[in-house]
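Yeah, one chain of the complex is gone here, protein chain that is, but the others are all in their spots.
Labels run A and B following the written order; every chain starts at residue 1.
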Amino acid sequence: MKFFSDLADFSVAEIKELITLATRLNNKPEPRALEGKILSLLFLSPSLRTLISFQSAMARLGGGTFVVSPEMSIHGLESRSGIIMDGTAAEHIREAVPVIASYGDAIGIRAAAKSENLNDDLIDREFHELTSLIETPYINMESAINHPCQSLADWKTLDDLNITTNNKFVLSWTWHPHPLPFAVPAATLHMAALRGMDITVLRPEGYALPNSIMKKANHAASINGGSVTETDKLDVAMNDCNIIYASSWASADHYGNSSAEDEVRPALRQWCIDEHWFNKASDDCRFMHCLPVRRGVAVTDRILDGPRSVVIAEAKNRMLVQMALLHKMLSSS
Amino acid sequence: MKFFSDLADFSVAEIKELITLATRLNNKPEPRALEGKILSLLFLSPSLRTLISFQSAMARLGGGTFVVSPEMSIHGLESRSGIIMDGTAAEHIREAVPVIASYGDAIGIRAAAKSENLNDDLIDREFHELTSLIETPYINMESAINHPCQSLADWKTLDDLNITTNNKFVLSWTWHPHPLPFAVPAATLHMAALRGMDITVLRPEGYALPNSIMKKANHAASINGGSVTETDKLDVAMNDCNIIYASSWASADHYGNSSAEDEVRPALRQWCIDEHWFNKASDDCRFMHCLPVRRGVAVTDRILDGPRSVVIAEAKNRMLVQMALLHKMLSSS
Partner (left out) sequence: MKFFSDLADFSVAEIKELITLATRLNNKPEPRALEGKILSLLFLSPSLRTLISFQSAMARLGGGTFVVSPEMSIHGLESRSGIIMDGTAAEHIREAVPVIASYGDAIGIRAAAKSENLNDDLIDREFHELTSLIETPYINMESAINHPCQSLADWKTLDDLNITTNNKFVLSWTWHPHPLPFAVPAATLHMAALRGMDITVLRPEGYALPNSIMKKANHAASINGGSVTETDKLDVAMNDCNIIYASSWASADHYGNSSAEDEVRPALRQWCIDEHWFNKASDDCRFMHCLPVRRGVAVTDRILDGPRSVVIAEAKNRMLVQMALLHKMLSSS
C-alpha cells in the first residue's frame, strides 16, 4: 500500500481485510512488527485523537514516530509559489515537506480545510499539493474533504455493533457555534454508502451537502445496494433509524464568509440531539460522533452519558485500524 | 498494581520492594520488558522532570509513551458538569480523558492544585474526578495534595544516603515569591513518617500545615515508631538534624487569595536556607528539594553547589523508581 488517502481507492474486500487485521493485532500483539520503521507525523492543523492514536499505534508495533505540529517553532511555513520570502516565514513547504518525509518510511499529513475557497476544498487542492512533494507512502490524517482514518474506524465500530447492509443510517447536521469543514460528513456519508446502507442526510434548509459529495456517495451506494436521500424533517429521517451519526458543517451558500453565515446559524440552536429525536427510531439506535463534541450544543449530556453513545469506542478504534493500516503499509512480512 | 496514587495505599514492605526493583533495573537493564506497552501521559499542569523522567523510564524498558500537555492545541478542555459548550472549549474531559486513557496500557495524570478552594484540594477532588473516568491502571504524577512519585524517589535517596529510622528529618518552609500547593510538603511529610523518622516541621507563624495533612502524618509516624512536631524556631528544629527538606507552601489562612497573602509573605524573605542554618545540625546533614528551586530565594548558591545538596540525585531517582513502578504495573512476567 503506497497511500491511504480516500476509502474510494480501495475495494470493500480490501477494507474488510484491514478491519480483520485490526482485530487480529488487538488480540495478538506484534510488538516487533515495525521495529526500526519510522512514521513522520505532519500536522498543519491541530489534533488530539489523531496525534496520539498514531503515536500509540506505531509504538505498539515497535516502530517510532516524530511530530511536526503547528505549535512548534517552524517559523511559519510558506506555501505560496513564486514568493519572495522576506517576511516572517523562513521556510517553504517545497523544502520542508520533502525533508520531513525523508526522515520516515511513511508520512501522515493533516491539512484541514482552509475554508476560504469552496472549490479548492472540494477538490482537496492543498492535500494534493503536499503529497506531490513526497516520495514515501502517505496517509491522509484529515484533509479539506476527507478523513479516511475516521471512516475506517467507524466501519469497525459499525461491525462491532453488528450493523448490516440496509440498516438505516442517518447523518445528521447539528448546531455548532462556528461553520466547520465538510471532511467528516463527506467521508462518513461515503463510508456508509460503501457499506450499502440506507442513508438519510438530515439537515436544515441551506445546509445541503455540495453536489460533488452527494454524487460520490450516490455512486458508492448504487454499486453496493444502498441508497442516499436528503431531508430537513426529523421524523422522516429518524423513522426506524439504527445509527445516527452527528456532525456539523458549513453552509455551502456562505462558504468562506462566516460573518454572513453568523446571521443564519443562531436560529438553528434546536439542532441539538436529545432523547425525543429517537421516538420513532429503532430501540437500540446508537449515537456516533467523531469527537471532539460540544455538550449541550450538538448533543445533550443524557445521550452522551447514556447507552446509545459509542463515541469512546469509535475513538479507540482509531488506534486499532491505524495499527492495521501501518502494518499493511510498512511491514516487510 | 492497578493504581499508584498515594504511598498510604502500600505497605512499607511493598515500598521497599519497589526500591529494590529500581536498583535491580538500574544495575541490570531490561530493555524489552515492556515492549509493545504504552503509557499515556496527561498533563493538565506544566512539568519538566516528571515529563522527561517518565518518557525515559518507559523507553528504557522498551515501551512507548505519548504526551498530552497544556501547550497542545487541545482547545481548552471543559471540566464543568451540565455546561452548554458554546464558548471556547471544544472538548469535555468526560470524552477526552477516557479516550486518552484508552490508547495506553496505563495513564499518568498530573493535575496540580487549582489553589482556589482549600477543601477541594485537601480531598484531591479533581484527581478523583479524573480517575473516575478511566478504566486502565493510573499513576498520580502530582495532584492537588499528593506527589507519590517524588516521595518514592526521595525514599530511595534517603536509602542511598543510609538514613535510618529515628534519624532526624526537618521539613522546612522556605520563602518563595508566590503561594505554592501543599502536594510536595504533604507527600514528603507522610513519606518521612512512614519511614519512622523523627520529624520537625519548621515554618513561620501562619504557615502551619492543615490538620488533615498533619493527622495523616501523625498516624503513619505512630505506626512506624516515629514522631511529628512543629515549630517556628530554627535552632530547635535543626538541632542534630540529619536531613533538611526544603519546600514552600501557601498559608492556609489565605488559601485562594494570593493578594491577601502578598501582604504577609514579603516579611519572610529571611527564610532562605544558608550555611548558618546548619550550626547545630549533624555534620553530614544533607539538603533535599524536589526542584525546581529558586536560587537565592529558597536556598543559597553555596548550599546548592556544596556537598550538602543531593537535589540532582533525587531527580535522577525519579526515573529509577518510576521504572520500577512501570515494571510492576505493566510487565506481564
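List of remarks:
Basically, a contact is a pair of C-beta atoms (placed from the backbone, for glycine too) under 8 Å apart; a residue touches a chain by one contact, two chains touch by 3 or more.
What you see is a predicted model, and the numbers here were worked out from it, not measured in a lab.
Contact with the chain that does not appear here is found for just one residue of A:E14, A:E35 or A:D253, A:E35. Panel shows chain A; residues 35-36, 38, 40, 63-66, 68, 71-75, 78, 81-86, 90-92, 94-96, 98-100, 102-104 of it touch the chain omitted from the view. The chain not shown here touches chain B at positions 29-32, 46-49, 51-53, 55-56, 59-62, 69-71, 177, 291-297, 301, 304-305, 311-312, 315-316, 319.
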